[in-house]
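In this view, the complex is presented without one of its protein chains, the others remaining in place.
Every chain is named by a letter (A and B) in the order it is written, and numbering of its residues begins at 1.
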Amino acid sequence: MRHTILSLALALLSAPTLAALDIEPLARTCNGCHGVGGVSVAAPIPSIGGLPKAYLKRVMKQWKYGERTSITMDRIVKGFSDDQIDALAEYFARQPWVPTPQPAAEAVLAKGKAAAGDTCRDCHGLTGNDPDVDAPLLNGQWAQYLELELMKYRSNEFKMPHRKMKKAARDMKPDDVSAAARYYGAQGK
Amino acid sequence: MVGSAKAWCAILLLAGAIFSGTAPAAVDGAAAAAPAIENHRCLRCHADQEEKHVVRPDGTQHNIFIDAQKLEHSVHGKVACVGCHRDVTKLPHAKPLAGAIGCIECHKQEAEKLKRDPDPQKRERLDVVLRQTDSYLHSVHARPNPKNQAAVNAACHDCHDAHDIGKPGTLQRKEHRLKNPEVCGRCHEKQKNDYLGSLHGKLITEKQDEKSAVCADCHTTHAISSPKDDPAKLAITQNCGNCHENARKTYFASYHGQVHRLGYTNTAKCFDCHGGHDIKDAKDPTSRVHADNRLENCKNCHKNATASFLEFQPHGDPDNREKYPWLWSAKRFMQALIVGVMAFFWLHVLLWLFRELMDRFQGKGFNEDLDRPDTVFYRRFTPAWRWIHFLFAISTMALILTGTTLLFSHTGWAKAVVVFLGGTQMEGIIHRTAAVIWLAIFLVHLAIAIINIWRKRKTFEWFGGTSLLPNWKDLRDLRDMFKWFFGLAPRPQFCHWTYWQKFDYWAPFWGAAVIGSSGIMLFAPEKTAAFLPGWVFNVATLVHAEEALLAAIFLNSVHFFNVHFRPERFPMSTTIFTGAIPIEEFKHDHRMEYERLLASGELDKYLVKRPSRRFDLVASFVTSVLIIAGLTLLTLVLIGLSTAK
Partner (left out) sequence: MDPIDRRSFLKSLTAATGAAFLCIPAARAAQPKARVVVVGGGFGGASVAKYLRLLDAGIEVTLVERATRYTSCPLSNEVISHSRDIQSLQTGYERLARRGVRIVHGEVVGVDPAGKKVSLADGKSLDYDALVVSPGVDFNYGAVAGLTPEISETRLPHAWKAGAQTLLLRKQLAAMPDGGRFIIAVPKGPFRCPPGPYERAAQVAMYCKHHGKKKAKVLILDANDSFSKRPLFEQAWKELYGYGPNGMIEWVAGASGGAVEEVDADAMTCRTTFDEFKADVLNVIPPHHAGKIAKTAGLVNSGVWCAVRPDNMESTAHKDIYVIGDACAGGDLASNNPFPKSAHMANSQAKVVAASLVAKLNGLPPPVPVYTNTCYSVVAHDWGFSVVHLYRVEGNTWVYVKEGSGISPVTIGSGKDAKPVSRLHRKIEAQYAAGWLDNLMTDAFG
């Protein structure tokens, strides 16, 4: 009697934890490339822990259903069910966002800030993590990754369904792309 | 069992934790400290011409497009998007926005802020908004939707595109107005389709003529109630008239319109004849007012309406000589009559008053010696005449009261009286009952008079002193009266009937003929129309009213003066109720008759004792009441006349 009730109480109290545990083995496989908790230590690969759930969900589904080009991820997510994708998005969105501020030259930062103010600010905020912004965080995201991603948006070779992002990226001057990426990469908390 | 209690505690604690964890966030709202999000950031997505739609996770497609230019020029152009869409604290917002925005709340707050604004225009505009919101809150649209009690029938945003509310006088306003039928038609589809086929609808859709009527012009914009209810019907008539001013004026002058204007809708209204949404030009064979179809409209109420009804002019205008010559002539004639009669007699009254007052100041004229009141009276009226006059007076007043409420249906007193009497139908019954009594008395009097004359046929002098027939002496008396008024001659001496008494007597003959005949026509329109053309109703309505007006004014002013208010008689004469006139007064007013009777020795036959004190009081009371009633009626009529538009 006592045992059943204890386990019932445990089940009740830990219900969310257990559900999360369920996705954790799968989520852990992501760590190999994206770091523990989605904090990447490698410049070409984005940190994903703490990004908006809707964004994570959307991109994974777009990859899965062939609506968006990814270099590697599109092949990987095709093996996941929609529920798994939702749970993964939820899991990584729940992780704290750990920016990795990367130093850059003053001139580059100033140039990048101007470009970001012109092009990126409305949706991503000027710090990349403005309180009134719900777009993917950019502060302390890896600049190299950001630049590669912008190159994808600017190229005709990739299916990038976010029309506005595509337009914004294409409207930028080539050397602003790198500067803006470095500017955001340099931002901290 | 102890264990299970613990488990329950755990569950409760857990529930408590969840509740306490989430509740405050919901109450405080994130808006308080949220940074403002500039509109251009919102418009980056929402004003994108190339991507007007989004597909939600459930697969449905939604238009999120907002015309940035229109927004900028709208009354809300300077308002922050997130000022209304307060649930947006971050961009991009993943969730669709809540449909209901606190328009009313916000406008109230704005009004509070602008209460003391020095710019009166601002306050005025907000007043309009506040009035409209208030009307809306009491409208049928603000009631819970029967299919979904959580929602109202129509909320602000169902009709208004808040992003495109133009300032008054702008193109945006015009566009919104032209879109009105489409907006209402989202729910009222059948009505929209009817409307689009109508004259109004075609002007809107084909000519973009914003002067044509749209839904809101008849139904109002915010104070929308069920069109089955009286307030809505009354409002619709008013609103039709806002454009069709002359039609409303002539309609209100008609019996239909008079009843309607009193607040009663059991009468033909604009849409009863013209149709509501499907109004068409009278030349259109499918129009309800096309000559071929019009009788059907009449038959809705007048089941036995004949073809003559078609000649009735529901919007007959007595001021339009070309279109309605009969009506025009009737009005001119009646007005000339009224003006002539009243001008003459009011002059007569004024001069008479002047003369008597002058005489009085000079110590002349007839003055009752109050120390030695008359004890001998002359019996002037038999009980039959006294009753006849009493009933005649009562019924006339009843007719005036009930008739003028229609004539002056625009006045507040008319509306109050009709409510007091129990509605237009009750009033109709009273009016017609009084009319029957009035006519009956008239006929009874005629019979008695004829019998009396027949009895005295051997000796009756048709143009003698006791006859009511006018004679040459009356003309001379009139001339002499005017001389007296100006102090050029002594007051003339009269026989049994003075000329003004004869006028009082004969006037109802004319009145009975005009009012009676027109009244009967209006009383039984279907029977009348069986042998008379429909336009007689227009004429009948006009002359009935004009003649009644003449009678009402004449009786309650001239007649009252002649009998009661001239200084010799003031404040009243009770003779018509006591039947007796003090002998001195008789001598003064009817000297020649007195002398004739004295000479012929017949006088004693007519001499009576002074009426008992109680009888005198009763007569005074009744006279007072009737005088007061009459003066009241006169006042009401004059109010009506002076406020008529």
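Here is the rule we use: a contact is a pair of C-beta atoms (placed from the backbone, for glycine too) under 8 Å apart; a residue touches a chain by one contact, two chains touch by 3 or more.
Note that this is a predicted model, so its numbers are computed, not measured.
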Note to self: For the full complex, can you list every visible chain touched by the one that's not shown?
What the structure shows: A
Next item on the list: Provide the residue numbers of subunit A that touch the chain removed from this figure.
Entry: 21-22, 24-26, 28-29, 31-36, 40-45, 71-72, 75-80, 102-103, 142, 144-145, 148, 151-152, 155, 157-158
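The working rule: only the chains that are shown with their structure count from here on.
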Next item on the list: Could you please state the distance in Å, as a whole number, between where the Cα atoms of subunit A are centred and where those of subunit B are centred?
Entry: 73
Check: Which of the residues in subunit A come into contact with subunit B in the complex?
Finding: 1-2, 5-6, 8-9, 12-13, 52, 54, 122-123, 130-135, 163-164
Next item on the list: Show which residues of subunit B lie in contact with subunit A when the two form their complex.
Entry: 3-4, 6-7, 10-11, 14, 34-35, 37, 40-41, 44-45, 48, 50-51, 89-94
